[in-house]
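Yeah, one chain of the complex is gone here, protein chain that is, but the others are all in their spots.
Entry: chain A
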Amino acid sequence: MAPTGQLKLIDRVTAINWNRLQDEKDLEVWDRLVGNFWLPEKVPVSNDIQSWNTLSEAEKLMTTRVFTGLTLLDTIQGTVGAVSLIPDALTPHEEAVYTNIAFMESVHAKSYSSIFSTLISTKEIDDAFAWSEENPHLQRKAEIVLEYYRGDDPLKRKVASTMLESFLFYSGFYAPMYWSSRAKLTNTADLIRLIIRDEAVHGYYIGYKFQKGLAKLTQAEQDEMKAYTFDLLFELYENEVEYTESLYGELGLTEDVKKFLRYNANKALMNLGYEGLFPKDETDVNPAILAALSPNADENHDFFSGSGSSYVIGKAVETTDDDWDF
């Protein structure tokens, strides 16, 4: 006898058939995620021990706290966030993609532990976790997101999830990019770049599914959802500014981090199909940070603004696609 109110997972079992796709994006993203799969053991973080020892106490403290904060967010996304999206999935393939995302978030959370255990003592790790668990801004960030994950609106859940994947991690991601730009902790930065790459695919996919759902709403409902999204972004942004100050204030980096935050907030909005909110002169990320993120980004791919006398042909690239016909 099944008591009413018992957790009911599914009405009936439908076997997933990858040869019958309702949305080809599911397979495309699945393939991308699988192609990008990695484990922290592949990255020689122990080569950073010497570099770590050159950091000041304040720099070590900031970096450790950044990583405990990121661990907390990835724990939420792995155990609650991505999992909470599964019941809203429209296709079995979409469910499968969410399970992949959830697993990778757990890999990310574990990666930070491997950085910790390599670089710092158990006591310092415990202190940093205690700091994170007591930091009101980090807790507030977690609370806001968790509230939506537990709510009953599938689209708002996707908005919150995209904000987490594409915006809320970046107050933390700044630190390893900062160190990388100064040729410090470069292996740790390599590991974080793998995480950053994964979050881009996650944010893109969840944002895409949001837009598919949004298109089915009336204009009035779409307007309401847009207003909600921008309100949430502002609420999260204000909190991020405080959180950033608590991490980076002592090192005088807050303003530089804030540009990076606004740049990524715009990208989160774009993943949701909206235009960026912050204007160009508020999102001009420090070129050294941008270059640490993407060595390709600082190359000036703007032939239009040049004199036109120099023809820049793309640099030679070894293509591995086997279906080029020429």
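Definition applied: contacts are C-beta pairs under 8 Å (C-beta built on N, C-alpha and C of every residue); 3 or more make two chains touch, one makes a residue touch a chain; residues count from 1.
Quick note on the criterion: contacts and distances are computed from a predicted model.
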Options "Membrane protein", "Hydrogenase 2 cytochrome b type component", "Protein NrdI" or "DNA-binding protein": UniProt name of the undisplayed chain: "Protein NrdI"
Candidates A:18, A:234 or A:303 - the one touching the absent chain: A:303
Touching the absent chain when the full complex is considered, from A:89, A:107, A:120 or A:270: A:270
Touch list for chain A against the chain that is not drawn: 23-25, 28, 32, 35-36, 193-194, 196-197, 199-201, 204, 208, 211, 266-267, 270-271, 273, 275-276, 280, 290, 293-297, 301-305, 308, 311-321, 323-326
